[in-house]
Every structure is written in C-alpha cells, then in structure tokens.
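Handing you a structure now.
Of the protein chains in this complex, one is absent; all others appear in place.
Here is subunit A:
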Amino acid sequence: MSTIKTTTFVVGQVLREIAVPLRVVGSVPEKALLRLDALSVRLPSRHGEVHAVRHVSLSVNAGECLGVVGESGCGKSTVCSAILSLLPDNARIDGRILFGGKDLRTISSKGISGIRGREIAMVFQDPMNSLNPVRRVGAQIADKIMVHKGLSRGAALAEAARFLDLVKVPAARERLNDYPHQLSGGLCQRIMIGMALSCEPKLLIADEPTTALDVTIQAQILSLLGELRRELGMAIILVSHDLGVIAQTSDRIAVMYAGEVVEEARTEVLLKDPKHPYTQGLIEASPGIEPTVGPLVTIPGSVVSLLGAPSGCAFAPRCRRANDKCGRMPPHLEPTSMGAMVACHFPNGWTQ
C-alpha cells in the first residue's frame, strides 16, 4: 500500500471527500514530486553501526508542505541529508529516493550537483554558521546563481538582490555587501532562505529553520515560508522537533520516532485524532497547541539507542499501552479510517 494521498482539491473531489468520510482517495505515485521508498541509513560510529533511518517511506507532492516532526536524534535531519546526498561517504544507504522519476541515489555526481540548489534547495538549522564567514553574503548567493544559471557576476548580484527583496530583507542592495557576522540570526536565516530560493527550486527542504532563532523571529520566518510557498508554488519539507512549528505551516505531518515514521496524516486529522501514543504524547507535551494548567506534560523515558535493531516496537519501553506483543513484533505502517497511516499494534481508539 502506498502512502500517498493526493492533497489537491479538485472541486468534484472535494464533494466526494465530504460524502465518503475521508477514504484513501486512490494513490497516484506519479504525482509525487519526491518519493522516499523504504529509505534506510546506517552510519558507522565508534560504538558500532547506528541505524539512523529505518525503512522510511514518504512522499511530497508539488506545491505541498510536508512537516516532519520528532525529537532530537530521531533521524529527521539524516533523511534530509540523504535526499541531497550530503551524508558522509561511509554512510550505508538503502532504498530509493525518487525525484521527478529519477533515483537520486544512482544518479551521477554531476547529475546530483545539478539538482542540489537548483531543483532541491536546503535551509539549515544554524543560519549564522551556515554562511561562509569570510565572504560577502551577496557574493555567496551570486556564486550559486552563476553556477546554475550561467549569469555573469554582475547579473547574478542583481538577481541576489531581487531574492533578498523577496524574503523581505530590508535595504537588500546594501546587505549584499555585508558579511554574515554583521547580521542578526533572523536576517541570516532570511538570507539563507533567499539563497535557497534564488534558483527557483521545486522543493525546499527546511531542516529546523527556526530552532536557533528567537520566538518572535521564528513566527516571522514561518509565515515567510508559507507566503513564499503560495507565491512560488514550490513544495516544502519542513523539519522540526517542535510540533507547534510544524502544525502552523504543514498540509501533512509525518511523525518520526527512532528512525521510523510512526504516524502520518493530514495536519488537522493528526492534531485532532492522533493514533500513535507517541504522537499523542507530543501533542500533550506541546504547550502552544492546547493551553495547559499545571505542570507541563512530558513523555516518560528517553529515546532508545539506534545501535542494532530493536526486537519489537521502538516506542514500547515508553508506551502506556505496550504489552508483550509490542516487545516482540515491530508494528508496520498501516492505513487508518481517516486516511492516515500509523505504525502501532494498539492505536488510539483501537478495539478488539
């Protein structure tokens, strides 16, 4: 069963979806801009091989925003890096990364260079350190434009100014001559986003784009990403440990735990009716979403070690509902009634 549910609302489809209580509306894999097919990543470490990503299957349609949420070390950043082949050479990768029908894993190194930055752009967590400190920001954006569009430096700088305008950098033309250390974190992240957009990518991967920023700046950057997506019609994969951040901008949310996708659903479905106990825990632990009285809710325990494969469900040791079946058999992603997917033996609302 494919994980794809089209999110484009054709008028007739809307009526049907209302009539038939949200069934899986026929999966159309060709429509997916990016499709990860049983992606696994193993990274060697001093203590042995870390199975950082386990059989992750995800897809993003053109113009769609997919949110990926999970706590630190759950493999969400590794997935992002794997898409653009940014992982170290000694990483062992299995599965397929299909982008526009091509498998990015088997593509030539020249081919992947043409996709990096041009077709798929990336924004990283730490904007201050993600820019070259000894090069003017304008020149850094221009470098990228020159490589992909073959413009002269002068023309590329003019393009750079245009994109800084687009991401609402004040006095964009003057900022081109600044070095990163002269700019604030929020401004650096705007410049990173402007740089990412400068070659009009089809997909933007934003890996914790607001984590290093103040809360007020965070909101600005998120609304900027939403606006740009509507304006430019590009797809976004938004990665964060913060469900509140993800919920604001995403059409669909994938919840990752210990290297696996444990639940995937449309945002409103996931927030209203989470099936996986981990998702439930995440929502309860998010102070921003539902006003809480009393102490903050936490999920007991901590993430399992990713060295070696757990015998059963990776979340079982922290789960309220776990029994001996969970310790023995790993659950697989299966569709639920609401068009969502969940990997749990005893999902919320489960009855014998």
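Convention: contacts are C-beta pairs under 8 Å (C-beta built on N, C-alpha and C of every residue); 3 or more make two chains touch, one makes a residue touch a chain; residues count from 1.
Basically, contacts and distances are computed from a predicted model.
Chemist: Since a chain is absent, check the UniProt entry for it and pick the matching name: "MoxR-like ATPase", "Succinate dehydrogenase flavoprotein subunit", "Peptide/nickel transport system permease protein" or "4Fe-4S dicluster domain-containing protein".
Modeler: Matching "MoxR-like ATPase", "Succinate dehydrogenase flavoprotein subunit", "Peptide/nickel transport system permease protein" or "4Fe-4S dicluster domain-containing protein" to the record, the invisible chain is "Peptide/nickel transport system permease protein".
Chemist: Pick from A:R135, A:R153 or A:K272: which residue touches the chain that isn't shown?
Modeler: Hidden-chain contact among the options goes to A:R135.
Chemist: Based on the whole complex, identify which of A:S72, A:S184 or A:S337 touches the chain you can't see.
Modeler: Of the candidates A:S72, A:S184 or A:S337, A:S184 is in touch with the missing chain.
Chemist: Considering the complete complex, identify which of A:A32, A:V53 or A:I115 is in touch with the unshown chain.
Modeler: Within the whole complex, the residue contacting the unshown chain is A:I115.
Chemist: Since one chain has been left out of the picture, which residues of subunit A touch it in the full complex?
Modeler: Touching the chain left out of view, subunit A contributes residues 84, 86, 113-118, 121-122, 124, 126, 129-135, 143-144, 147-148, 178-179, 181-184, 187, 192, 195.
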